[in-house]
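Scroll down for the structure; my scribbles are underneath it.
The other protein chains are all here in position, but one chain of the complex has been omitted.
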Amino acid sequence: MSAFIRSREFLLTIIVATSFFIYFPYFVTSPEPLPSIESWLVTTTVVIVSFAVLVSLYTMTRREALRVTKRGKGWPYGLIMIGLTWFMIIVGVISGSSADAFRFCTDAFILPGDATIYAILVFYLTSAGARAFKLKNLESLVLMIGAVTVLLKQAPLGEYLFPYIGPVGSWMVNNVGMAATRVFAISATLGGIVLAVRLLTGKEMAMVGLLSRRKKD
Amino acid sequence: MSSIFKICATIDRRVWYALIFLLVGYGLLRPVGFPLIVGPEVKQAYAVIESLKPGDVVLINYDISAFGWDEIKGSALSMVPHIFSKEGVKVILFTDQDQGYIYLETTLKQIGSPMKGYDKFPWYEVQGKKYLEDYINIGFIPGFDKAIAALASDFRGVVGRTDWYGNNIEAWLDANGIKSASDINMIVTLDCAGAQGSWVNYWYLPYKTRIVNAMIGVSAPASINSYNVGMLEGIVVSVRGAAEYQYLSKYYGTALISMDAFSMLQFMLIIAMIIGNVGYYFWERKQEKVS
Amino acid sequence: MDIISLIITILATFTTFSLFSILTGVDNPFFALAENIYVGGAVGLTIVVSFTWIVSNVWAKISSNPLANWPLVISLVLGLMMLTRIHPKYSYLARIPICIATGVGVAISTRAIVFSGLLYQIRATIAPIFNLSDPMTSFTNLMIVVFVLTALSFFIYTREIQGPLKVSNKIGRLVLFTAFGALYAQTYMGRVGLLLGRMETLLIPETSLYISVIIVLLILVTIIVLTKYYPETMKKLNP
Partner (left out) sequence: MIAMFAITLYYMRKVKLPFVRRVPALDAIEEGIGRAAEMGRPVIASPGIAITGIDYWTVGALSILTHVATLCARSDLRLLVPLGGSEQSYTLVEISRDIVENQYRLEGNPERYNVDDMPFLSGRQFAWASAYVGMLMRYKPAVNVMVGLQWGSAIYIAGVSHEAGSFTISGSDYLANVACLAVASDYVMIGEEMVAAGAYLSKDPVQIASIRTQDIIKAVMAVLLLLGILTLTMGSDIVKVIINT
């Protein structure tokens, strides 16, 4: 039985079958039970996701517990991390996510964390810009022209000092930017569809990497 | 001389980081008030909302989730009170994002106050408009574009009998003559996920409903595209557009204050690029040639 | 400001500036502490979210009427198969749900893009280019077509780049790079908006300003002293 479940053919059949149930009702108006199977599959994926996180919780707890008991490097950090995780899980499971203690942790640590990392992006965008915008060749010249016109157009002071830059900047974003976005979408779409074909024929490298085994196994 | 160029080429990135902190702090605490040019798009958006007549019904969509709130709040806090300030206009609040109601309530809390005798939502009075008299909140309807399409085809059916808080709203809808999507005169959508495309497809194209759109920078290209074709009546792009709108509507807020810091940061980036290039040309390239 | 919200403000400010401390480019105990608290809390939150979803959407239905909801029971079994990943001997069972998730994910993501990513894009590009009454729009439309075609030729992989294709490829490259510059600047603007939003909550009103200044000084001085005078202690403190 285990050899059968491990076999490439069996797992590939699962992929092909699930894909069929997703694709078919979308392109062809199909009778029941096909649409119900489709929505069942989508729900099932979410269920699978929700259970997968428990495995991650297990590996994480085991790793940090080992670090703490063996007094590995930086073990107090591990203790804080795993302690807060389990505290939140216990509070959240017992009294729900609107409990005061739970809200306290969210408001004091998680939401400020989210907002901070989002705000930190400006710093790295600036240092990347200062580093990368060097006129080395034609490409870097047009890169810089695109960036500077749009920057000047957006800053109120820039638009005031250079009134003609506004329309040029808008034209850049609306036309050059849009054309590139369109081509990017076309390219990615084609890549995606061809990838689906490779996946369904079992040729995609990720699947080969997942399913291939050494001879003696 | 070459030592200056060397400094230009090897300037520590932390200098820029510290400068950003200082400029932003200074700009926020001591606004200078650089001149602001209001673009035609925002003027148009303002004029469209200004043209609302008594009896018009406006649907405001909160396509807002946590990550975009800091960027879109400037628009929300100026456009929404502007709409509420128009006399005789009825407002329906709606969100297509599961967290959207949080930001809807945040907005109402900031621009309104609890009605007499009440202390919790939905009983808030905003610019003289009372809940269940002048406005209602139908809350979150799942499905994103599917929800917008469903509202267009069967408005009353999808909205149901009650609002987001469980109050019966049938009488209100009947009294204001809202039977189907065609009875809604204008849609204002505050986008973090590009909902305007669906509004255009399912509302503008069949009913010619007027749409005004505010959005975050990432979804700007698509909105500008729709605006240029004439499917959107006005657009308010990111913090810059919000500042212009606050300036026009006189609901001054942080977006307007932050424009100074904004200008300073953008000029700082340009100066950083120039210094980097000077350093590159007069020092780094020579080093490369030597080695 | 009541005491609880004051404590929340202090902790939130501390978390914020500890995370900002990575800008100094030094691995320091403040960042490590904030990082571990943040990750620990986030893991707890995500697990509670998943748990709540399972209880309210799956378990509630199954427990109320298991026979009518038999497909959900299968979902639950498939979910439980994921747990076999804990034990290496049975972990092969987890590949069944993994393959279902992959099949569903790829099929869903590729089925709609045929229209939105391909046909719609082409349809939107087809616009009048000879319209004498509105020369500017016509010119713009023409330029968009040129940009799209040349940029498309940049993505040709299986034909040797020579002759007219080489010119087109070169132009397409330039189009892409100009767009990169413009989009970079646009993203910069959006992100500046976010930084301003965050700084606002840290600096206004005055109580927050004082808390922020004190915490920034505390963190900066500690980091500078530790790196300059006690590098050994710093190493010990870092994870």
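Per-chain numbering from 1; labels A, B and C assigned in written order.
Please note the rule applied: contacts are C-beta pairs under 8 Å (C-beta built on N, C-alpha and C of every residue); 3 or more make two chains touch, one makes a residue touch a chain.
Please read all numbers here as calculations on a predicted model, not as lab measurements.
S.K.: Please identify which residue in A:55, A:68, A:90 or A:161 touches the non-displayed chain.
M.R.: Considering all chains, including the one not shown, the answer is A:55.
S.K.: Given the contact definition stated above, which residue among C:119, C:167 or C:221 touches the chain not shown here?
M.R.: Result: among the candidates, C:119 touches the missing chain.
S.K.: From the list C:9, C:75, C:110 or C:212, pick the residue that touches the absent chain.
M.R.: C:110
S.K.: Please identify, in ascending order, the residues of chain A that touch the omitted chain?
M.R.: Counting only chain A, the missing chain is touched by 27, 45, 48-50, 52-53, 55-57, 59-60, 63, 110, 113-114, 116-118, 120-121, 123-125, 127-129, 131-133, 143, 180-181, 183-184, 186-188, 190-199, 201, 203-206, 208-210, 212-214, 217.
S.K.: Where does chain C touch the missing chain, residue by residue?
M.R.: Here the touching residues of chain C are 19, 22, 25, 27, 31-32, 34-35, 38-39, 41-43, 45-46, 49-50, 82, 85, 91, 94-95, 97-98, 101-102, 104-106, 108-111, 114, 118-119, 122-123, 125-130, 145, 148-149, 152, 155-161, 176, 179-184, 186-187, 238-239.
Note that only the chains that are shown with their structure count from here on.
S.K.: Report the chain whose CA-based centre is farthest from the CA-based centre of chain C.
M.R.: Between chain C and the rest, the longest centre separation is with B.
S.K.: Determine the chain that sits nearest the middle of the structure, using the mean of its CA atoms as its centre.
M.R.: The most central chain here turns out to be C.
S.K.: Whole-Å distance, chain A centre to chain C centre, using C-alpha means?
M.R.: About 6 Å separates the centre of chain A from that of chain C.
S.K.: Averaged over CA atoms, how far is the centre of chain A from the centre of chain B? Could you give it in whole Å?
M.R.: Taking the mean C-alpha position of each chain, the two centres sit 25 Å apart.
S.K.: Counting only Cα atoms for the centres, state how far chain B is from chain C in Å.
M.R.: 21
S.K.: Spell out, as numbers or ranges, the residues of chain B touching 2 or more other chains.
M.R.: Answer for chain B, listing residues that touch two or more other chains: 13, 17, 20, 70, 220, 225, 240, 262, 265-266, 269.
S.K.: By the touch rule stated above, which residues of chain C touch at least two different other chains?
M.R.: Counting only residues that touch two or more other chains, chain C contributes 23, 124, 186-189, 192, 194-195, 197-199.
S.K.: In their complex, what parts of chain B are in touch with chain C?
M.R.: Touch list, chain B to chain C: 13-14, 17, 20, 24-25, 28-29, 69-71, 73-74, 216-218, 220, 225, 238-240, 254, 258, 261-262, 265-266, 269.
S.K.: Quick check on the complex: what are the chain A residues that touch chain B?
M.R.: 114-115, 118, 122-123, 126-127, 129-131, 133-135, 144, 147-148, 151-152, 154-160, 163, 166, 170, 173-174, 177-178, 181
S.K.: Of all residues in chain A, which touch chain C in the complex?
M.R.: 2, 5-6, 11-12, 14-19, 22-23, 26-27, 40-55, 57-60, 73-74, 77-78, 80-89, 92-93, 96-97, 102, 104-113, 115-123, 125-126, 129, 138-140, 142-151, 154, 169, 171-173, 175-183, 185-190, 192-193, 195-196, 199, 207, 210-211
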